[in-house]
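The next block holds one structure in the form of structure tokens; read it before the comments.
With one protein chain removed, the remaining protein chains of the complex are shown where they sit.
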Amino acid sequence: MSETPVDAAEVKHVAELARVDLDSEEADAFAAQFAEILEYFDALDEVPEVDTHEDLVNVMRADDIEESLDQTAALQNADETEDGFFKGPRVS
Amino acid sequence: MAHNAFITRETIDGADDGPLSGRTVAVKDNISTEGVRTTCGSAMLESYVPPYDATVVERLKQAGATIVGKTNMDEFGMGGTTETSAYGPVENPADSGHVPGGSSGGSAAAVAAGEADLALGSDTGGSVRNPAAFCGVVGIKPTYGLVSRYGLVAYANSLEQIGPIAQTVEDAAALLDVISGPDPNDGTTRFDLAGDDGGAADDRSAADGGSATHPATDANYAAAADGDVNGTTVGVVTDLLEGADDRVVDRFEATLDDLRSQGVDTVEVSLDSVEHAVQAYYVIAMSEASSNLARFDGVRYGVSGGDEGNWNESFARAREDGFGEEVKRRILLGTYALSAGYHDKYYQKAQDARAWVKRDFDDAFERADVLATPTMPVLPPALGESLSDPLQLYLMDANTVPVNLANLPAISVPAGEADGLPVGLQFVGPKFGEEAIVRAASAVEG
Partner (left out) sequence: MTAKALSEGELVSVIGLEVHVQLETDTKIFCGCSTEPADGEAPNTRTCPTCLGLPGALPVVNEGAVEAAVKVGKALDADIAEQTRFHRKNYYYPDLPKNFQITQYDAPICADGSLEVSVAGRRREIGIQRAHLEEDPGSLQHQGGSIDTADYTLVDYNRAGTPLMEIVTDPDFRTPTETRAFLAKLEEVLEYLGVFDAARDGSLRIDANISLIPEADVGEGGSIDTDALASANRTEVKNISSHKGAEQALAYEVTRQKNAVQRGRAVEQETRHWDESRGITVSMRSKEAEKDYRYFREADLPPLSVRGWRERIDIPELPDARRERFREAYGLDEESAAKLTSTKAVADFYEDVAGRFDPDLAATWVADNLLGELNYRDMSITDVDHRLEEFARLVELVDAGEITTKNAEEVVLRTMLDEGDDPDAVIDAEGLGTAPDEEVAVAVGEAIEENSDAVADYHAGEGGAINFLVGQVMGKTGGSADPGDVNELLRERLEE
């Protein structure tokens, strides 16, 4: 059983962390679905702790230079650029 | 003819000759093709053109294949019916009112409809096997690390593999021969760096390669499609038969009977852990997705959030506009599962469940050479039927997700029809046991 029901406010908080701009309707709809889905996930509480082992270890590459993309290729999908920089709104 | 299997039709020629010379291949639209639009079935990437090829695409070209286009898919691989695509649903060539499965629905439909000889899909929780079963074609999900993921747009990077789809087992296996192998650009394929003891090489020149070989290097998957299953033990996973549609079970049992007549022994196998597999899969997949899809902020590519306000506001707008509902749902749930206060309850517990599933499978392979289940517990749903209840959609993955959790290989091979709709049978193999499952599947076919 879920410890705390997930309400629209919680959904909005999570949406902020995930940078998704939900409107109130969406937040409400998701809240209802999440409650059900999370309750289903609660069954994981029954799972015992199990040790894992690693398949692969020490995969590394040599410190050798490889060709980079040229500036045009790097910028080609950007919506806005300026003088070779990616451009976007201010930070704060 | 219009199944809407393709998002972009474009011909990419390969080398003049090679093992795939003269064959056409459709490539799922989450696999990067240089100079050719790659949308992942999303509005977010409607105009995104990668400046590089995925390693598997390079290998296709080197093998002489002709790529004929990028196929339709559930948005970012999130779905089981190809109905979450921003580019419209795909019709199942076997029956147009029904879904082709997903998320690689376009790839499977293209092959089933003869629009391409072969196709590549990706399988995170069943997304190659599911549409293969629903469309009546063959699909393979390789062992994690057999095939390079470099260039595959990540949904859940600890679970997914690119896999071949074809009309026959041998064709699918031949395509696997071409795309598999170690890739310096994908660290998770570097089984060629392991030391002689099978474990880690504590050697300083790890980057230069060790004494082991990657499992694909000496393998010949196509040759394993010889139908020779006399003496093979097939473990039937009873937990995944209960709750399946009777018509599916009937086809499954009939196919097993046929195999027995070819000299196969069957044993019953129970995997207690699979009861929690769907939960574990979704928590892990959604958590990884919430991080893998964070890069879509409109700065370097993708839908832009515009200039107004500050960066955070712009990002949030871009993602609200660019992502569909299922993608948003999984990103939010994944963020939640990883967040402080819930991490231990959900994400950590899901990892424990995953380890449990792996161990269960390891135990099962001590009693059987390959395991068998119906690929899907249901027949292909009608278009539009599955969209109202997300949880019901997730439960459809019950037979396929345990395989991804355990990092094992599996194949779906057509096992006849029920009510005119295709049914698939799934074989699961031990780690790097692709040859065994190819062999078993070829016996079903033959």
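Going by the order they are written in, the chains are A and B; count residues from 1 in each one.
Note that a residue touches a chain if its C-beta (ideal position, glycine included) is under 8 Å from a C-beta of that chain, and two chains touch if they have at least 3 such contacts.
Everything numeric in this text was worked out from a predicted model, so none of it was measured.
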{"item": "Which residue of B:T24, B:T84, B:S180 or B:S287 touches the chain not shown here", "value": "B:S287"}
{"item": "Chain not shown: contacting residue from B:N4, B:T24 or B:T38", "value": "B:T38"}
{"item": "Residues of chain B (touch criterion as defined above) contacting the omitted chain", "value": "30-32, 38, 40, 45, 48, 50-52, 54, 149-154, 157-158, 184-188, 190, 200, 202, 204, 206-207, 287-288, 290-291, 294-297, 299-301, 307, 311-312, 315, 335, 338-340, 343, 347"}
{"item": "Touching residues on chain A - with respect to the absent chain", "value": "17, 19, 54-71, 74-75, 82-92"}
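Following the convention adopted for this analysis, only the chains that are shown with their structure count from here on.
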{"item": "List of chain B residues in touch with chain A within their complex", "value": "47-49, 51-52, 145, 184, 187-188, 190-191, 193-194, 199-203, 206-208, 275-276, 279-280, 282-283, 290, 294, 297-302, 304, 306-317, 319-320, 323, 328-329, 331-333, 335-337, 339, 345-346, 349-353, 355-356, 358-359, 390-391, 394, 407"}
{"item": "List of chain A residues in touch with chain B within their complex", "value": "6, 11, 14-22, 26, 30, 33-34, 36-38, 40-41, 43-52, 54-62, 69, 73-74, 76-80, 86, 88-92"}
